[in-house]
Each structure stands twice: as structure tokens, then as C-alpha cells.
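Yeah, one chain of the complex is gone here, protein chain that is, but the others are all in their spots.
Note that the chains take the letters A and B in the order they are written out, and that residue 1 is the start of every chain.
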Amino acid sequence: MATIDVNGKSFEVDEEGYLINLGEWNEAIAERFAGDDNTQLTPNHWEVITFLREYYNDYQIAPAVRVLTKAIGKKLGPEKGNSKYLYELFPYGPAKQACRYAGLPKPTGCI
Amino acid sequence: MLHTVNKSPFERNTLKTCLAHAKPGSAVLLIEDGVYAALSGTAHSDMVTQAMAQVSVYALGPDLDARGVANRVLNGIKVVDYAGFVDLAIEHPATQSWL
Partner (left out) sequence: MSDAGGVVKKFMFVNRKAPYGTVYALESLEVVLISAAFDQDVSLAFLDDGVYELTKGQSTKGLEMKNFSPTYRALEGYDIEKLYVARESLEERGLSEDDLLVDVQVVSCAEMADLMAEQDVVLSF
């Protein structure tokens, strides 16, 4: 099993870099994942990451992109609930990249 | 609709639920342990006999043979081989596999 080291602690990740143990997540891990992708996390990124963690807490799944986009629109308004906005924040794909930063598993139905 | 049932009626209620939802004119094919429902002289024989007034009931021969019960099949049940199974699947627009 691969691991990453953050602040002197080691965390297990799967072969695609997703955190194995959801409960271990902290903000420094998200910063580390983003740093590895040369992404600087802004308040707009954090808004989506926080949203995903709440979604997972409520439903026990990582949402599909379409579902995430719609739910973000409902909660944060149409200017944020569209794929252009989300892909600008997370160019590798909002569900895959943002879910990984948020410590969630890869979304079910993500092919 | 072709319904298949693969559980013994003595162990599960699968066949009972299947028959309750099978529309008149549909086909029910008993396979694997489901073939124990095809036999005469059991506690479930009457249920199957009554169902045959509305639906066609089939049993898969190789599964009857494997269990040594091919000589006890209820009157009115048609025994089919694998090719017959395929024919049934083709004849009906959809198949529902009751587990």
C-alpha cells in the first residue's frame, strides 16, 4: 500500500492516490494533494471541498459530476453550479480531483 | 415476460413471490434448485399446479437429471434443455431472474 507523508505523519492511499481512511483527512492533506498537482487552493476550492465532505457525511457516497454540479447550484447559486466554473477550479475533473482532495473515495459511476 | 427461479421452494419464498407477480400468459422456467418445485407429491405441488392455469411452467432437464428427480415431474410442466432455455429467452421480450 502506498503512503504519503504530511506533517510527519504517514497516510495510506490507493493506487490512484485516494485516501484509504476517510476519518484521517485533514486540511493539510488536501493542501498536499493540491500541491502535488501544482494547484494553489483558494477559498473557492475550499468551498467545493467542504461541500463534498458534507455531501459524503449525509449520503455516504461521493457524488457523480452531474449530481455534484446540480447540488452545488442549489446550495451556492447558478454561477457556481455549472461545469465551466467547476472545471476551472478542478481541471482534472471536479468529481475526481475535488473528491480526492476532500479525502473521499472515487465517485461511484465514474468511469 | 420469462421468469426464471433458481431457489428451492423449501428454502426460499422466491417461487411464491414470482408466481404472485407473473402476469397471465407469461412463462416460468425452474432452474438449478428451483426444479424441486417441479415435482409431484410435495408441499408445493398444489401451488405450482394452480399457477399453471395462468402461466406456462417449464423445468430445465439437466438440472432435474443432476438431482435424480426427472421421473417425478408434475403433469403439465414442460421439460426443456439448454437450447429450449435459449428459445424461451428469445420468445419473450424480457427476462426476470428471481433469486
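What we mean here is this: a residue touches a chain if its C-beta (ideal position, glycine included) is under 8 Å from a C-beta of that chain, and two chains touch if they have at least 3 such contacts.
Keep in mind the model is a prediction, meaning the values are calculated, not measured.
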Chain B residues touching the omitted chain (full complex): 1, 13-14, 17, 20-23, 26, 93-99
Positions on chain A contacted by the hidden chain, ascending: 58-61, 63-64, 66-67, 70-71, 108-109, 111
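Throughout what follows, only the chains that are shown with their structure count from here on.
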Inter-centroid spacing, chain B versus chain A (mean Cα positions, whole Å): 50
